[in-house]
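The other protein chains are all here in position, but one chain of the complex has been omitted.
Now for chain A:
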């Protein structure tokens, strides 16, 4: 019952409701106005979010409606935005709509209102606007707080190049506010007394930490700011997809730059294929794999979307799968059937579909360069024959493939190396010989050049040398020389031989090279010519031979002077008469000798010409050792015969002689020259290089000269060396030498003679004079102890007469010569003229003369005339009591005294104690003798005695 009553009530209510609806719809148009409008704010995004609903809709009814929304700023009359928003509306559904403001919402008060209209074709009668809702005011400023200054928007993130509006809200009316963008003041638009708006257009990226915008009060430390983060976000570049196996597509791209965001915001990539509607989120930032659908989908339309916090960026790619095939590298690649000139390459490829053909490219590399290139169409197995290969050569062959129908990309290369087989050498070795005669035998040294790789066709194992004796044709001799050798030495008799040389590898023998030698070495005397070398080498030419020449050979040594001179040769054709010989081994300053041979029809070489030259001449390396000879007052001769001009690093063309002298002018034949040290001298030029002597003439006697000789080549003179000094002799000096030298020799001879005969000379020239004091008689006297006996002193003698006489020169001379340091000035000479009568009593006690008497004394001074002298002497010498101590010489000398010199003996006796030795003067001079005593001395007959006399020779000397 209860159940029934409940059902009845529900039915009635529904019926009522339906009736009401029908009556409303049918009676008058029903207004469907938006109701319950609410406005909220998203400050961070500067968005106004609106939500509302339409209540008047019937239950389950869905209608298309359009809502007109108006947004005003500051005051309701200032509508800044009007938009119609269409949507399908259900009863009591909450509708939402958002609006993003360019101006930060905090900067001004916003008001929103809206109205709605049915926009449904089913209900055309309801197409009219409802009434506006009331203005919904959005005033963020009122909820900001009490800070004196605000800047909006707060820390906004924008894209580079976008426009941004900034404002400040100031609560302080007294203070002026200035705003700055990165330190640069901005000028804005005053929205109201408290709000100022700044429009930034096309904002650039400044730094990752954002662009600083701040406002500050002119007074106080009030400062507020925001940071504007500017992001650079580019779309992905080089987006491309391809497949290698028709199962997986690999899509790649280069991410666009994404700067300006601090790390919290990163990009994500999404790949969307529009035909299949599939989508995949890529795990990597630059590539993504896509599984190819098994339903043989051919066309693909991809969209790659890069997305960050701010926005998305997309790129599109439409392609046919078969056009994007990048084949895998060929496999099972082999090089088969390799001969000396051919090889076959085989390979396999991965299939790219049942009906597809691959185009394969084969490249053949030899010595690092592509020498063959070929394209081949391949289904599964590939094969290619490589021809025209060189024997015994390393090659590399590589193959790659691409889709033949729709070329997209080549596969990677697959490479194989191989070496062709050997073949017999193709060319005869280049052979030359050197001949010399040793002990009647002909020693032939054979040289050959190794074959080039192209000629050898393999590794040369040995060389065969066959000697064919031309005089005995049946005689053959074979020599086999192992391979690295490039020559051999043969000792032959004087016969003629033909020599065949072949090179051999593992496959065969080369053609033979033939050279003949005869008994005559062919080194006839040929004039040597000079050639001038250049940087490119030596240009040699020769006279053509009048026939019978099969070719020419030019031979030279690359290291002249070296025992292993590194012989080189060059084969030239019979019509050639000149060639250029060049070599890296040629050095400046080295003389190279070239020999040009003609090859006769019998293959016998014979010398045609000799050339010599320098690739580059240099100045002489050393100067000659100059010898000077024939030095006279006016000239001297220089010679340098030992100088080896041939070993100089250039052809010596002559010599330069530098002569320095004090003379201001140069001698004839020379010219003034300035040396490197700025000194000036005279230079003689000797043009003949063979001249090795030079006479320097016209010199001044007794003058100082310096000379220096240096050779010169075409390049210049030799090194500066030291000057040799020379002084020409005086004009008369040789005459003087001729006189003085013999004189000195003579004097020396005399002196030697005198020395040897000194005793004899002494006896002859200055015999010893007996000294009475040293006489042995004195001892006898002393022994008798007779004090009265004493030696006569001259002071005791009183001359009674002085006679001045002129002595003979000879007498005086002899006296001075014998005793030059003992002047004698007193002579007591008996003269017949002077004694006229008996003189006073003067007694000379001279024991020398009266020693014969033991007690009687004799007056020493015995006046004798020259005539009477012999008798007197005879008297004296006859005394038998004469002291034996007296020297024989003394006695002899007395006996030998010439008549004119008799008185000399007395003088010496007197003078001796006076002047000869004063120190030996007797301390007790003898007292004057008494007259009575003197009388006893006067025993001599008066007739014989002459009065005593004193001869004063030189008054001036008397006092001595």
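We adopt the following convention: a residue touches a chain if its C-beta (ideal position, glycine included) is under 8 Å from a C-beta of that chain, and two chains touch if they have at least 3 such contacts; residues count from 1.
Basically, contacts and distances are computed from a predicted model.
As stated in its UniProt record, the chain not included in the shown complex is "Cardiotrophin-like cytokine factor 1", which appears among "Protein SEC13 homolog", "NEDD8-activating enzyme E1 catalytic subunit", "Cardiotrophin-like cytokine factor 1" or "GATC amidotransferase".
The residue from A:212, A:289 or A:653 that touches the chain not shown here is A:212. Only one of the listed residues, A:188, A:225 or A:537, touches the absent chain: A:225. When the omitted chain is restored, the residue from A:155, A:602, A:731 or A:763 that touches it is A:155. In the complete complex, the residue from A:81, A:135 or A:180 that touches the missing chain is A:180. Residues touching the missing chain, restricted to chain A, are 151, 154-155, 180, 182-183, 206-212, 214, 221-227, 229, 262-263 (touch as defined at the top).
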